[in-house]
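Removed: one protein chain of the complex. Kept in place: all other protein chains.
Moving on to chain A:
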Amino acid sequence: MDLTFNAQERAFEQEVRDFLAANLTPELKRATALTPSVFSDPDIGMAWQRALHRKGWGAPGWPVDHGGPDWTPAQRWIFEAECARAGVPNVNVMGVKMVGPVIIGFGSPEQKNFYLPRILSGEDYWCQGYSEPGSGSDLSSLKTRAVRDGDDYIINGTKIWTTHAHHANRMFALVRTNESERQQDGISFILIDMKTPGITTRPILTIGGDHEVNQVFFDDVRVPVANRVGEEGKGWTYGKYLLEFERGSGIASAKLRDALKTIADLAGSDVTGRAIDDPDIALRMSEVEVDIDALEMTELRVLSALQTGQNPGAVSSLIKLRVSEIRQAVTRLGVDVIGNDGLAVEPARPFYRLNHEPAVSEELLPVVPEYLNGRAYTIFGGSSEIQRDIIAKMVLGL
């Protein structure tokens, strides 16, 4: 057992660092640091996606045939860790990490040829049509209907919490194509052009004051049957595959460490009147750091298992829960570190392109919105309560 990387891996680490030094501009870094929502805005996020694509690193998890870099698990770890440390933009994952793997796994050759290169290059910008007003944690109760009409489906219904629907030109959605006894049956996975007539988008502001999510309405929206991925009625299987894919590729500890460092730097600076001199803040910082250490070790255990061809097993299902809780602990600590300056609300967005002098030092602006928006971490992607249900069932066999 050892925690060190071999010479080849070290060389790769250097390659990643060189790439970051050459491509991660101060503008991109600043924009990322000053963005209090989950994902960077498309101009920032896609600028980074294009840089990655030019290097051949646009889709680390994809097979080589479709443009993946053929990395070992250790290389992926190194890449993610270096990117997090450097503060790269948070590219919207809906394309590369979400719909991409489903198209690769279940799409037709035509769909693969058309969509995959456009995801890699950043030409297409995707959003996810899963949740509905009546279907949150109980996702498979979804009611948006797609009725067959010749070579088209006619879609009616509504999707909600749709991240970046106001930026996206495409949506992948779960829609009901059949009423069946099991609510998981009769769901299909469909790709929708957001410019199709009948689609309207309503912005929803999250409590941090950011416009990241939306509600999307479908009124008699015609989508070609050819846009369905895989078989009719098998959408739930594909959707679950996507979630598993997402879970297996998670390397979150490096990002959390970077977020904690940001807060620690603020706490050690005069901007916060040296909040770190408060022993309570210092101790909580250690407590959160130790939690990140534990998470990192768990992630490394998963990585090591993957690397030796073993199934990491149940461990990976514990990770989502801890990641979201630790993220919230970091943002909560941030609020306490900046103290009174958290009272100043800056409604304008983005923070990196304000037309006026903000009331407080700009690096403080995202702290409270990050905490507020961050309450969603334990809710989206399967709430913590759902995660505990899954652990009880899948890990403990209850």
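Criterion: a residue touches a chain if its C-beta (ideal position, glycine included) is under 8 Å from a C-beta of that chain, and two chains touch if they have at least 3 such contacts; residues count from 1.
We adopt the following convention: contacts and distances are computed from a predicted model.
Asker: Which one, "ATP synthase epsilon chain", "Leucine-binding protein domain-containing protein", "Sigma-70 family RNA polymerase sigma factor" or "Acyl-CoA dehydrogenase family protein", is the UniProt name for the chain you do not see?
Answerer: Choosing among "ATP synthase epsilon chain", "Leucine-binding protein domain-containing protein", "Sigma-70 family RNA polymerase sigma factor" or "Acyl-CoA dehydrogenase family protein", the correct UniProt name is "Acyl-CoA dehydrogenase family protein".
Asker: Which one, A:A33, A:L243, A:V271 or A:L318, makes contact with the chain that was left out?
Answerer: Touches the omitted chain: A:L318.
Asker: For the chain not shown, which residue from A:L205, A:A226, A:M297 or A:A348 touches it across the whole complex?
Answerer: The missing chain is touched by A:M297.
Asker: Touching the hidden chain in the full complex, which residues of chain A are there? Just list them.
Answerer: 1-6, 9, 74, 77, 276, 279, 282-283, 285-287, 289-291, 293-295, 297-298, 300-301, 303-305, 307-308, 310, 315, 318, 321-322, 385, 387-389, 391-392, 395-396, 398
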